[in-house]
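Below is one structure. I have some questions about it.
As you look at this complex, bear in mind that one protein chain is not there, while each of the others sits in place.
Letters A and B mark the chains as written, and numbering starts fresh at 1 in each.
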């Protein structure tokens, strides 16, 4: 790591490497704005459901697996921490630490997905999957089905985002190991970090909406 | 930028030896894998022209069917025709029309950049567009869709017997194409401007594409998720839009129009940009009230997000919602009116010449004014209760979308044709086409206002006989319009091979895009330009080059 910092030449449309770096992270911010609205549509549907059938949503919320959900929240928050740490390591050119922290972040992401998969499995065995095997005797059955419809949609799309994030982080980890980044050039790590924190923040919204609302009442 | 008002009497200009059309090679592969924004713009132009003719063919058949009250086609075919027309024209022509062709080509040139910020993303966006286009065509060929482009539930989710899911997937995919384009434009405008190109020195074309991009990035994802919900509801029979399942069909309409009303501004704002370039150039005067024009675009983009429920005045929304949304719709009419006044004032004390781009621009102002004024009618609560879902609404939005946007598209196409191809188009043919389009358009769509007030409903394959006279007028106009739209296809094609060489600045226009050669080199500028003055510094003299 004592060798002179290698800064890749900027792509031809940019004047300088700084311009390229700034542009990349600005691009990610704009992309995240799109993402907010993408989830926003589903959250509006959720809000409508809860406003229309408060009791049904509360009952449905009590069917959710709060232990898995809470553990997963912890896992994802930790991964955000390790991601932030990784960016910090990149900033200071600590290659080994960067590689390891990215690996840990990716592993935590995988753990999240694994737990989520287990949760889906339990829900399948409890006949909570709308359209495929839903069965429920409660007077609120219809609302519970709609709640789970939105639940699978929200968590499913969030899961896809997590999967993409893990892929990106894995690529970053391999590149970091090969010494692609140094304290002058680590934009890809930074941008990946932005994306990962966003995925995390979405979960911060989903967690209370899915797991806590049903349990908040008497 | 004064150098732009070029030395008038130069020799026959020669085509630049190094230009984007040949520099990277001329193989198909070099085009399909290109990252050059200008080449991608050409790819887009070819593909949206194809879809324009597909949608136009459907429109022709629709007008043919409506010549007689009994109709010619079966209702199932007719329903598929107008659905095809709507989906293709909205998502595969109007939304990408100006941004993805001229925007792609010109934004980097206008701001003095070598390319868009993310060239690979730009190419990906084109592939998404083409893939989505094929998916839509496939859905049409194997049986079509009969829901209308609005996909209202529960008809689309449970009752329609068309290939709704395929069509939804196509629109979903093309939505991401426009998100990526919007993202690229926003970032480019922020980060790629040449030294000295401050925000208030940007041409209005860049500003209006910027405003468009903001809407694309913020509204399109809502459409995507809404269509996905409909598709899942159709496939799994569980969803939040069907009342039989506990859902609410109005929720769909709210979500759909939350995108589709701002989408109207996606379709018209770039047109404002084109007109704001053409009018000063042919009036040889700076644009009147530059900052007002700019900020009215931004205002429209923002307020456009808060007027969606004016599509739902009879759909079952509450009285108070109606009152609020109508008021906001009147508010958004003000910035549009400001633009019209500013273009008109730009003509005042100018040195006006009437080349084809200017004819299109004047046609645009006229048709857009009528379209905008009838917007006041349909934004009016009580009036809308009578005409919503009638031909009045159909005429209104065609005045905006076709009379406005398509005129702007053709105006821009002629204006920048010399820059893009290095050749001049035949002026007289172009003027004839512009006039044919203007008169054909009015003959087609003005009778539809009357039909609408009489109560002729839209999406009817057959209608009561008392409406026939006006329908015949409309169909007659449509055939004039069809000729008007077909003409440029031929003479522009001809000019590619036989047109006079254009030189770098045939209109003696200001603006960075005219400072580089025609066609521009692959890297746009030999030396990154430095900007020192605001845009539209037009002077009455010298005489523009011979045209």
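In this text, contacts are C-beta pairs under 8 Å (C-beta built on N, C-alpha and C of every residue); 3 or more make two chains touch, one makes a residue touch a chain.
We take it that contacts and distances are computed from a predicted model.
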The complex lacks one chain in this depiction; which UniProt name from "ATP synthase subunit a", "cytochrome-c oxidase", "ABC transporter permease" or "L-serine dehydratase" does that chain carry?
-> "cytochrome-c oxidase"
Which of B:236, B:435, B:450 or B:476 contacts the chain that the document leaves out | B:450
Per the touch definition above, residue among A:19, A:142 or A:163 touching the missing chain | A:142
Out of B:144, B:289 or B:534, which is the one that touches the chain we can't see?
-> B:289
By the document's definition of touch, the residue of B:72, B:137 or B:347 touching the omitted chain is B:347
Please identify, in ascending order, the residues of subunit B that touch the omitted chain?
-> 71, 75-76, 79, 146-148, 150, 152, 154-155, 158-160, 243-244, 246, 248-250, 283-285, 288-289, 292, 313-316, 319, 322-323, 326-327, 330-331, 333-334, 337-338, 340-342, 344-345, 347-354, 362, 365-366, 369-370, 373-374, 376-377, 379-386, 388-390, 450, 453-455, 457, 459-470, 540
Write the list of subunit A residues that the hidden chain touches.
-> 52-53, 55-56, 139-140, 142
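One rule holds in what follows: only the chains that are shown with their structure count from here on.
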Can you check how far apart subunit A and subunit B are, centre to centre, with Cα atoms defining each centre and the answer in Å?
-> 36
In the complex, go through subunit A and note every residue touching subunit B.
-> 11-13, 15, 19, 22-23, 26-27, 30-31, 33-35, 37-42, 44-45, 48-49, 52-53, 130-132, 134, 142-143, 145-146, 149-150, 153
Which subunit B residues qualify as touching subunit A in the complex?
-> 108, 113-119, 179, 183, 186-187, 190-192, 217-222, 224-226, 228-229, 232, 235-240, 245-248, 251, 255, 523, 528
